[in-house]
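One chain of protein is taken out of this complex; the other chains stay put.
Letters A, B and C mark the chains as written, and numbering starts fresh at 1 in each.
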Amino acid sequence: MPPTASRLLLIGLVVLALAAPWLAPAYRTQISFLWVMIIFALTWDILGGQMGYNSFGNVVFFGVGMYGCAVIQRDTGLDYYPALCLGMTAGAALAVTLAAVLGSGLLGLRGHYFAIATLGLGFAAGEFASGWDFIGAGSGMVTPLYPGEVGDRESFFYFLLLALTVVTFFVLRRLYSGRFGLAINAIRDDEDKAEAMGIRTTLYKTTAWCVSAFFLGVTGAAVGNLIGFIDPRDVAFAGPTFGVWMVLMAILGGKGTLWGPVLGATVFHITQELFWTYLLGWQRVALGLVILAIVLFFPLGILGWARERWPERFGHAVEERPATGEGAS
Amino acid sequence: MKPILEVERVRKTFGGVVANNDITLEVPEGKIVGLIGPNGSGKTTLFNSIVGYHVIDGGSVRFDGREISELRVPRIARRGLLRTFQQTRIYGKMTCLENMLISVPQRDQTWLSILRKPPAADESKAEDLLEFVGLYAKRRLLAGELSFGQQKLLEFGMALMNEPRMLLLDEPTAGINPTLINGLMHRLRRVNEELAITLFVIEHNMSVIMSLAEYIYCLAHGELLAQGRPDEIQADQRVIDAYLGAH
Amino acid sequence: MGKPQIRSTLALGALAILVAAGVPASAKVEGDTIVLGAAVSLTGKYSTNGKNTQDGYELAVARVNEKGGVQVGDKTYKLKVVYYDDESTPARAAQLAERLINQDGVKFLLGPYSSGLTKAIAPVTEKYKIPMVEGNGASLSLFKEGYRYLFATLSTTEFYLKEAVNLAAMTAQAAGRDPAELKVAMAFENDPFSQDIRAGVTEDAERWGMKVVVDDKLPPELNDMAATLTKIKAVKPDLLLVSGHTKGATLAVRQTAEMRVEVPMIAITHCDSAQVAETLGSAAEYFLCASQWDRSLSYRDDWFGSAEEYAQLFEATYDYSPPYQAAESTAAVLVFVDALQRAGSFDTEEVRDAIAATDMQTFYGNIKFDETGKNIAKPMVLYQVQDGQYKVVAPTDWASAKLIHPRRLPE
Partner (left out) sequence: MSNLLIGAVFALAAYGMALVWGVMNVVNICQGEFVMLGGYTAYFLFKAGVHPLVGIPVAAVLLFVFGWLLYRAVIFRVVDKDLFISILATFGLSILLQQLANQLFGADVRTADAGFRTLFFFDNMVTVSVVKIVAFGAALLVGAILMLFLKKSRLGQAIRATAQNARAARIMGIDTGRVYATTYALNAAICGAAGALVAMTWLIHPYLGLPYTVRSFMIVILAGLGNVAAVLAAGLGLGAAENFAGFILGAEYQSAFVFALLVAILLWRRFWLDRTRGYLK
């Protein structure tokens, strides 16, 4: 496929996303959450898909960003926008710092130990937050009301989250196309080999987690304000929901690809919203069945499945150099 | 000729089993040195001890005059001491070209440079080296789809991409189609001469190692059994006994 | 990038738009039906009480429709409620409130179950200036945010166990002791509702000069209160207060009996919806229980008749005795009915003002809102479990039995 076509498609999608608030104004918040889901899946895939470190604890950065922002908004006494701006910055900074500190320790764990440690981390964060009075403990925190007119709030957060999604996507695309992407892929395929080749694996791994934490932190700050009420276990550190959905969405779309998480998040979110509307009370049962179906029948995800069916379309072809190539066994 | 690698009285045990006992050897810069010995004689363990895969129980390992026995694998690799694996290890889900591109020297990589795109020079170098090992045509295939022999060649190419000063090769000809062994030996010599990379080679194929190496060490039961030029080793009765299993 | 992924992306994008545009937004009034909206917890940790809430709403709707409906202006309308399942999580509840308002075009909201979820929804209704009458968000903190469109039919959290503290103090005085000598132990679940109760009783205890000797926050995941109870046993308090929805109630009753925690007075919340007297038998004897309402109270209205008649109708319909969570939900619907009739219009501002001016009698008690939106016309009652029955013991005006003090341990 020529590069112009893919560029056209991207532009088309962005235009569609920009126009959506006017096409379906009633669905702004729902689509805003689609952007959040896409960010979830994309940022999880940095470690889970591209680097082979399955994290169940990424939701920690989301929660930390959310609380960080809410505390700034509560305690600085600034106006709404400056406080939100500062809060988002602080939330992201906090999340990145945490990722750097935790990463240097936890990322030394391999395989399932990492997955389990991050699982523990996610739960521990939620439990600590619900015991800490400074951030409202179990009572949670209420973020300030948006100052604008009815409906402005939805548009504001819609575009904020859309912008975040687009930035996340392009930053990741850029990173994946460079040395960073190659290095974390190498770590995924064979970390011992990567070390034997002198790659600074800890540096790459921690950087990867920090990138993930940055976007999750900013998103958390925004989502805290979008939802308006921060509950430690069910909103901020919602491991059994958000934390697991991240993983599912990335796997559903095809982990280790750029478009896979986007695709997976879209399918998952739409399916979920439909279940919610039409299967009152039974939606979680349906969700459980969907998860089972995904992992049993599409363990490689939608893109992985496509890749397996049409490998030649993904550029895995034998090519001769114009000059003579030496054959090998 | 100053030695680039000095191994002195290195000892390594696993549980109660002594894998390396008091091994002392040195590899002069710019040479090709062989390491032979029957199965289970501790060759691969010695390689692992040198490049930092495990803690050694005693002795010292110096590379380029500096002690490296306390360092971990990646730092030793960044100093220019690299090894390949007996069971080849490549990045299976990446293309051959990507395998090469990520194998560039990591010495000068900083936090900022890891976020950049690989320069075009890397790519042309990678393609040249792929051509050198004979995999240019397969450069867009996933490395995991190559045959064992091809993977071995790819791993060799990746090691060269890393511009090491010294390369530890663990059985480079094992699993390679016999008709291609001569080509490989030719390449190894070229690497040694043209790129000035010191080679330290574990090899089972006697004819290969005898014609390739300038000096050979032989291990048996975790101890250094004999050393000398190929003709000396070939004539050494202890080496012959060890290989025939006569004790 | 390959073609298939792009094609499927496109297809999905198109699907998203179709889904978005395909569901028609219903109006607040469909023909002769007024549509109310509610997010309730049908699944998740609050689903028992969520069901009580929904049953309470449904019973009110059925009754009102059966009796001819709501007269607004010169036309009568039927009632209908659109429900969504919030899965007992605030994140979901906030989204659903928005969906009810934006997509379903609902102009009048009924509350969810629990203070936490109400906290998540209130900012949304406030933003859209949509009146919400709720019967299950008791946290006092809800009414300190200055919300204009939030109204609660129930007594707020500070009243739940206030009566128990007062009762302990007065019993002490009657026995010739100074209430300031009393030691209080508290164990409250770490959620907005219970923590607000805690804030209330802490104030009450301070006013009497009582000493708080244990003050534990119970995690919602709690399956065992042994650690807290061991502490309580060691310090021998005169009053033990526990709140943690139905799970907290069941655990407190079961484990105090098992560990033989000898406290003269124990007061808890949610013991009627947890059915402690029915399932735990003698272990529940002499526990004090905070309740918003009881079927034995002498309230009545035109829709349901007396409280007892309401309870009988409820039992006949749903096969279980109505806990107060259902009654206060029913009352929330009645507030809307009353306000709509008085306003004579569907304009949200006029209806909001009509709700604010509510001053009515229902089977559930009198309802009159203060400027913050909470009901100030109805007291809480305190039950005591006596011979397996819930008997109102306080306030004395409503009492149907005398308080038994100190609590005797079950054999």
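As a convention for this text, contacts are C-beta pairs under 8 Å (C-beta built on N, C-alpha and C of every residue); 3 or more make two chains touch, one makes a residue touch a chain.
The structure presented is a predicted model; accordingly, all values stated were derived computationally and were not measured.
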Selected residue (touches chain absent from view) among C:Leu280, C:Ala343 or C:Ala394: C:Leu280
Residue, one of C:Lys78, C:Lys129, C:Arg148 or C:Lys233, that touches the chain absent here: C:Lys233
Of C:Asn136, C:Thr171, C:Asn190 or C:Thr269, the residue in touch with the unshown chain: C:Asn190
Absent-chain contact - pick from A:Ser130, A:Asn185, A:Thr206 or A:Thr219: A:Ser130
Residues from chain C at the interface with the omitted partner, ascending: 43-48, 51, 187, 190, 216-219, 221-228, 230-231, 233-234, 246-247, 250-251, 254, 257-260, 262, 274-275, 279-281, 283
Positions on chain A where the hidden chain makes contact: 54, 105-106, 108-113, 115-117, 119-121, 123-124, 127-128, 130-131, 137-138, 240, 244, 247-248, 251, 281-282, 284-285, 287-292, 294-296, 299
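Here is the rule we go by: only the chains that are shown with their structure count from here on.
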Third chains touching both chain C and chain A: none
Between chain A and chain C, centroid-to-centroid distance (C-alpha), Å: 36
Distance between chain centroids, defined by C-alpha means - chain B, chain C (Å): 73
Residues within chain B bordering two or more other chains: none
Junction residues of chain A - those touching two or more other chains: 315
Residues on chain A engaged by chain B in the complex (per definition of touch): 175, 177-180, 182-183, 185-186, 188-190, 192-201, 203-204, 207, 256, 315-321, 323, 325-329
Contact set on chain B toward chain A in their complex: 51, 72-75, 77-78, 82-83, 85, 89-95, 98-99, 101-103, 105-107, 109, 111, 113-118, 127, 131, 133-142, 145, 147, 149-150, 153, 158-159, 162, 176-177, 179-180, 183
Residues of chain C that touch chain A when the two form their complex: 1-6, 8-10, 12-13, 15-17, 19-21, 23, 25, 42-43, 83-85, 87-91, 94-96, 98-99, 102-103, 116, 119-120, 123-124, 126-129, 139, 141, 145, 189-192, 194-196, 217, 219-220
